[in-house]
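Working notes for the structure below.
One chain of protein is taken out of this complex; the other chains stay put.
Labels A and B are assigned to the chains in the order they are written; within every chain, residues are numbered from 1.
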Amino acid sequence: MKKIFLALSIYLISFGSLSALIEVDITRGNLDPLPIAVSPLHVDIKSVEYKDVKVKELGNNISAIIEKNFKNTGLFNPLKKEAFVQKPDIAHLKPRFEDWRLIKAQALVTGKLLVKDGKLKVEFRLWDLTAAKEMTALAFTTTPSNWRRVAHIISDKIYERLTGEEGYFDTRIIYVSESGPKEERVKKLAIMDQDGANTKYLTLGNELVLTPRFNPTNQMVTYLSYFRNMPRVYLLDIETGMQEVVGNFPGMTFAPRFSPDGKKIIMSFAEDGNSDIYTMDLETRVVERITNHSSIDTSPSFSPDGKFIVFNSDRSGLQQIYVMRSDGSDVKRVTFGKGIYGTPVWSPRGDLIAFTKVRKGRFYIGVMRVDGTGERLLTENFYQEAPSWSPNGRVLVFYRETKSGAKGEGFSAKLWSIDITGYNERKLSTKTDASDPSWSSLLSK
Amino acid sequence: MTFKKNLKNVFLVVFTTLILSACSTGKKSGNIEGDVYTGKETVKYLASGVPDRVFFATNKSSLTTASRATLRKQATYLRKNKKLNVTIEGHADERGTREYNLALGERRANAAKDYLMTYGISGKRISVISYGKEKPVNPASSNLAWSQNRRSVTVKVN
Partner (left out) sequence: MTKSLIYSLIFHSVMILLTVLTLPFMIREPIDLPPIVSVELIQISDKTNIPFAPKARKIIEETKKKEERVVSEQAPPAAKAKEKPDRIPLPDEKKEQKQIVKKKQNPEEIEPQIRQSSEFEKKEIVDTSQIAALIDKAKEEEAVKKNKIDKLTQSSVKNSFATGLSLSEEDALRAQIFGCWSVPLGLPYDKDLLVRIKLKLKKDGTIMKSEILDHQRMNRPGQKFYKVLAESALRAVRLCQPLKVPPTGYEKWKDIQLNFNPTEMLKG
């Protein structure tokens, strides 16, 4: 008996000492942006000139775009080039990690490029400086005039490797360009790269255009046009410039969006002053009525799996947000907060809905879970609305208008973006005043 | 001497401020009732004594007593001019989301249209169009401007 007890206790003691591994819980860290060094890409001396591309400066220009993209995320802190210790070509072969660590960088981007035979070849590497190893390496070939896109694609790859999420740099934003006095605004459809470069106008401004939205492949845009003073939903092929009216409705159609498969357009149609939600199949032209209510039902947006629709309606008396199945059944009100709610947009991840809220004369952009819980208001202002998601569901772009004076002076409309954490609010650079932004999906996918 | 001058100035400033504030408050209470504009500042006329527009309360499309009176005048005028067709433009102020405002403008224009029809004007003579918040008549960001912009306007087409 005693023996057994002794054996047991010895066993227990040894077991105890075995599991006495010290554990320390680390529950805090710093949320400072990650310090990253983007070394200018080394331009191969065998490179030859190509049209109006400044080949010699290409290495600097590409790294500058990458840096700007990173800075704009608010998640990274690109370090100043003056502090860089190694030449681009040497660094790309094998960086001296100690030196880069010395300037407090945790990650390093290096690369080289060659322009030859009408082709641009770019190679880049991402280095983990603390672990002293390569994290990813990629090479691209394309036409040299595509160099900005190369910079964006590299940014996307690095972003993906360092955050675990897809990037959103190789994307475009379509919006309404505005000019002229407030009473007679001239509005044109415009498209630009996510960073504000390459602005192009898709309409001439002869008629009022509003609310453009991309289809999933970014080749088509649906929008509202007042062509011949008949406000109707139109479809525009970006490549060919072909436009057509969507359906043959006897009244105003508006608030269009594509379904996630791109086959349908969902929109509002106003019949005798009452707006309801309809879909039209672009191939079969079959129109389906989704809501039938004497209230205003508008701003519909599909869930990414296409099974649900979120929209706003004033059936309760004030504008609120509702979710229903895509056939119109099972309508559920999801917002019950004080104030009015509009412009719901389902996130590409499917887990959140972005919206505009108006309360006590102030406008908020916010996100909530799809059942209406967990409301988070991200930004408050005099007037802002129409959020649109970045393809990775991490950033919202929206437009903001300023208060104007007695004669309309001081009025402006600009695009802004904000992280869904509520951090990093930022004005986007557009050539003119701008509104109604819609973010494309990744172009290189 | 300078003291006196200063005093005079102060009095002048106080006096003008008083006058101005009296003026502005007078305007407000006189021209907006509840939430609806009742003044004549932006109003045009289809014919002598027939105003072209009616005003609405925030987020509302119901017609006030004054609006009904205006629309009855329009109906009488339209009955007299049988060949005349009109478009009713519905508008909203800038304090709502764009798409909802388009729907709201449509509803306002239709409210006016329906009222005209109850007074015997054929629906075929009336078309409606909504501009939402896109065409403010008063570009200011003020309660007065917004009340003037919440409107439906009857426009002759031929």
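Everything below uses one rule, namely that a contact is a pair of C-beta atoms (placed from the backbone, for glycine too) under 8 Å apart; a residue touches a chain by one contact, two chains touch by 3 or more.
All of these numbers come straight from a predicted model, not from anything done at the bench.
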| item | value |
| --- | --- |
| Touch partners, limited to displayed chains, of the chain removed from view | A |
| Absent-chain contact - pick from A:Ile153, A:Met252, A:Ile296 or A:Leu415 | A:Ile153 |
| Residue among A:Val323, A:Ala386 or A:Ala434 that touches the chain left out of view | A:Val323 |
| Interface residues of chain A (partner: the chain not displayed) | 16, 19-34, 74-75, 90, 93-94, 96, 106, 123, 128, 130-131, 134-143, 146, 149-150, 153, 160-165, 191, 200, 202, 218-219, 236, 238-242, 247-250, 280, 285-289, 303-305, 307-308, 323, 325, 327-329, 332, 350-351, 369-371, 373, 394, 421, 443-444 |
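Definition applied: only the chains that are shown with their structure count from here on.
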| item | value |
| --- | --- |
| Separation of chain A from chain B, taking each centre as the mean of its C-alpha atoms, in whole Å | 40 |
| Sites on chain B touched by chain A in the complex | 59, 61, 94-100, 102-104, 106-107, 109-111, 113-114, 128-131, 134-137, 139-142 |
| List of chain A residues in touch with chain B within their complex | 181-185, 208, 210-211, 224, 229-231, 251-252, 254-255, 268, 270, 272-275, 296, 298-299, 312, 314, 318-319, 340, 342-343, 356, 358, 361, 382-383, 385-386, 401, 403-408, 411, 435-436 |
